[in-house]
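The other protein chains are all here in position, but one chain of the complex has been omitted.
For reference, chains read A and B in written order, and residue numbers begin at 1 within each chain.
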Amino acid sequence: MHDIDPGWAWSPVEESQQPWTRQLAAHLYRRAGFSATSETLDEAANKSAAEVVAELVDGRTESEEYLAQMKQLGRTVVATGNVENLPAWWMYRFLTTTDMLREKMTLFWHGHFATSGDKVTDPQLMVDQNELLRRNSLGNFGTLVAEISRNPAMLIYLDSVTNRKAHPNENFAREVMELFALGEGRYTEDDIRELSRCFTGWEIRNGRYRFNRYQHDSGRKSILGQEGPFDGDEGVAIVLDQPALPDFIIGKLYQFFIADEPAPPAELLAPLTIEFRENGLNIAPVLKRILSSQLFYSPHSVARKVRSPVEFSVGFLRALEGSTDQYALTSGLSELGQVPFFPPNVKGWDGGRTWINSSTLLARSNLIQSILKNKNTRFSNGTLSDLFDKHRLNSSQEIIDWLETMLLAVSLPETVRLQLQSKIDSGSGNREERLKEVVHLICGLPEYQLS
Amino acid sequence: MNAFFDSRFLLFALTSLALLTSPVQAQTAIELLPETTVIFAEVQHPHQLVESVLAHPVSRKVQDSNAYREALKDPNAMGFLFVVRFIEAQIGMPWQKAIETLAAGGVTIAVDSRTEGVVALMKSNDPEKLASTLDKVIQLARSDAENKGEDDPFEEREYRGLKAYGKDGGGFFVYEDWLILVNKADTARDIADALLDGRETSLADSETFQEALQHKTSEDISWAFVETEPLRRGDNDDLRKLFSGIADNPGGEFILGGILEALKDAPYLTASLSAKNDTLTLDLKIPFERTSLSENREHFFGPRGTGHAAETQEISGLLFSISAYRYVSEMWLRAGDLFDAKANDNLAQADSTLTTLFSGKDFAEDILGALEPTFQIVGMRQSFSEDRPTPAIKIPAFALLAEMKDPETTTREFRRIFQSFIGFLNIVGAMEGQPQYELGQLQLDEGEIVSATFIPEVGEETARDAKIHFNFSPTLAFSGNQLILASTTDFARTLITSDDSGGTEKTGDSDQVINTLAEVSLPELQRVLADNESHLIAQNMLKEGHSQEEAKRQIRTLFEILNLFEEASLQLLTDEHHVDLKLDVVLQPSE
Partner (left out) sequence: MSLSRRRFLALSAPAMMAFGRSAPRLFAQAANQSSEKDSDNILVVVQMSGGNDGLNTVIPHSHDEYKKSRPTLAISKDDVFAIDDDFGLHPELNGFADLLEDGRLGIVQGVGYPNPNRSHFESMDIWHTCFRKNESRQDGWLGRAIDQVQQQSSLDIPALHLGHQKQPFALTSLVHRVPTVKSLDQFRLEPLSQMTVPELQQGVRLERSESANLLGFVQSSTENALDVAQRMLETTSGYQPSVTYPESPIANDLKTIAQLIDSEFATRIYYVEIDGFDTHSEQALAHASLLKHVSESVTAFLNDIQQHGHGDRVLVTCFSEFGRRVAENASKGTDHGTAAPMFLAGNAVQPGLIGEHPDLTNLEQGDLVFHTDFREVYAGILENWLNLESKRVLGGSFDPVAFLNSSVS
């Protein structure tokens, strides 16, 4: 890993070295989205990698009508007053959005600025925060932090609804440094104390942010080597200015898009951190560079990530043009270890190997089983047989080939392929039952756990 | 050809077969069935049933509806229709015609306790047609199975010269004008023997059955009989529990206690389905000696079974109303005899919580005990005024109506308890950031109203998608000895000012007592749902994974179906010798 040439790594992928195929397009959509349908892969394969990446990063393809529908869905869920109904709403959006990267980044920032409905309990505040994250998900990181600093759900989650001059609340200041911007060890306890003084007077009342100037400490502060009578925004600006910031954010993006492990050396990240700083902490250009890089399409990246539970379940349905009962889907998700709107702690989801233990692996297999059994599950509005017929897959070999491209980042061992083929040809039960079982088996194999 | 031979096909084919036949045979199903029959159900004149259904204006309305047209476009429905047409071609007449011509014999389904088998008997009046059609069906099924590479669906067996078709013990055979379907070989042999030799004793000789038969009337479209003793003694835990007479939990006791009491000793029960004008009636009768009612169930039926529901208030536009006799206070205090230790533990914990809520008053004695044993629960669709927040999800208003035993003293008590309860809610609500209640008091000619209204947040006084809380303005009202606890002030006012002299007491025979009466207006229900249409569509999208289009279509279909009905009501009645559970469904009147 230390020997990867950073110049090579981040240069645009070249057709001559890495021919652009349906398989690579599937890799792109797994990482930058939640997997794509066969038609989308066909369309993508007819364009260049750069074009497809540009569409993902810059495209705003959700129609007005779709946005209105999502709003109405959100209102309905909020109207139930129960924050537990929110995940179903977001899952519906994951499954139906045409702006996949933006939705994926919204999920990324949700993990980064983790806030749990368990504590916030008001669904409207959670939806507002979700919209804030979506609006800024491909925008400017500085703006994102500035907005999240005043976000009611965030401050409620961090026990920071009051912050008085006499007793500055250090929670939020600590998270800004440790979890949002710099990472552990890049600041001192004094820096936290001083930064928390900047946020005094920031309050949440009745679900709204307000500045209480009587409680603001306007004295001089000394933060990360700078001195002055800073207010909250100025305090945040100082933190955002730290050289450690791009390292921290780019490092997280690397883990999210390229590979779970091993951790990349600083030299490898350097070209990206420099670019991130130079473009004023804009997120989209960096993503574009990552997603069209040599490294992204190399074996350093392909199949080097464990699918998150959301990627696992949404990816399954999107690749197979599926739809199902979102409530059943989300109630199954908690056993896999990830429920959107309910991160387990302030650090969000760690990802990588932490997704995997025997309890979550059994839950993964059982979730697919329950989706396949659910009477509301449809594939391309019909059965699996209908789906395969639609794609003109006749022989068992064609079906397995197709499923491999659609679902897997690594190919199956030959023996397994043969085992699955013979199951389709001569297993017990009717054809639909056999197909369901084959799909269930594939999703239980180690290969499907990787992205 | 392929997907033909599924269950629908077989069902249809066999039903049609059953109905093709000749009147010569004198034997009836009752004479054919063994005395050990425990469940007996029959449709005497299937053709009349089909005829009247098809002739009814509602079925024309159904066929004209969008929902029906949409349903026909469904690939499953199209496949089904295709199969129906195919069979019609094979037997040479449309299915309505087939049933109509073949109706004479009736259809009977029975369960025999000795052989533990289920048998369906159908009598036709044209043995030749029956035999030839049967051959055709068998032939078709076999060729379809062959095409699919599946095994022969019917094995052929012979028993005393009768040829039976089937698998795993189950199957069917024809004898003269009878078509017999069974699920067990033993049962099949027993029926075959009866057909060939006759029976020494049959169901017709059962005294219990003969007694039950007296409840059958010529108006019954369908009539059924269940002998309870074998079920009571059987291995099925659920059935044993049903006949044990014990509910085990207060909710079950409250709703079903009286029925369980009757089931405990009843030797049989009967059910009938009948139709009159636009009303369909399902009537379940259980023999029950009202005068020898056990003390433990007096809270349900009143002393000597005389407790009857209060007259229902006539208010136009009610969504539903329930009126019943239940002495809950007595039930609560008798809990030790009625429920097991676990339920009593739970009741003790509930008592602790409820007593806290009711400012230290003992819930069972002081609160429930202050009320007469009759009560009503009514519900009504809400309309929301422009100058108040309108909730995004609109829930109907509902109210509990009860009579106070001693209004002089209890009015004050209840008023105070209500006020402190609202105060308590405000404190809890404040901790959780919920809207706060404002207490109000109003004197009317008819009585007094104590209301609690949510105070909207500044800027949200006329919000159109307010929190669900704004469906509620809990209100307590007093009028004479009547106590009303309503979910909204408006509804309480409507109830208190309505003229309740026009109440009607529905009674049947003179000694019949209505214990419980529940009614629901389906047009009102449809209106309540329509108020929430966009939310129902959204929920449908999330629940079924539908697109908005599909969800819309489903919800509209639901509305159309509801529009076919006028009202449904459920009554629990007793007379000297029976408990009677009666469900009436009233269709929209025919034009």
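We adopt the following convention: contacts are C-beta pairs under 8 Å (C-beta built on N, C-alpha and C of every residue); 3 or more make two chains touch, one makes a residue touch a chain.
Source: prediction; values computed, not measured.
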Remark   = Only these shown chains touch the missing one, namely A, B
Task = Among A:Asp217, A:Asp247, A:Glu321 or A:Glu447, choose the residue that contacts the chain missing from this document, as touch is defined above.
result = A:Glu447
Remark   = Contacting the left-out chain: of A:Ala54, A:Ala244 or A:Ile356, that is A:Ile356
Query = Pick from A:Thr200, A:Thr273, A:Ser298 or A:Ser380: which residue touches the chain that isn't shown?
reply = A:Ser298
Ask   = Of the listed residues A:Arg75, A:His110, A:His216 or A:Lys436, which contacts the missing chain in the full complex?
value = A:Lys436
Message = Suppose we count only contacts with the excluded chain; which residues of subunit B make the list?
response = 342, 345, 348-349, 351-353, 355-356, 359-360, 362
Positions on subunit A contacted by the hidden chain, ascending = 1, 3-5, 8-9, 17, 118, 159, 167, 169-171, 174, 260-262, 294, 298-300, 303-306, 334-335, 337, 344-347, 350, 353-354, 356-363, 365-366, 369-370, 372-373, 410, 413, 415-416, 419, 423, 427-429, 433, 436-437, 440-441, 444-447, 449-450
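Keep this in mind: only the chains that are shown with their structure count from here on.
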Request  = Let me have the rounded angstrom distance from the C-alpha centre of subunit A over to the C-alpha centre of subunit B, please.
outcome  = 48
Ask   = Which of the residues in subunit B end up touching subunit A in this complex?
value = 391-393, 432-433, 457, 465, 467-469, 534-535, 538-539, 541-546, 548
Key: subunit B partner contacts - residues on subunit A that touch it in the complex   = 69, 72-73, 75-81, 88-89, 92, 95, 121-122, 206-207, 323-327, 376-378
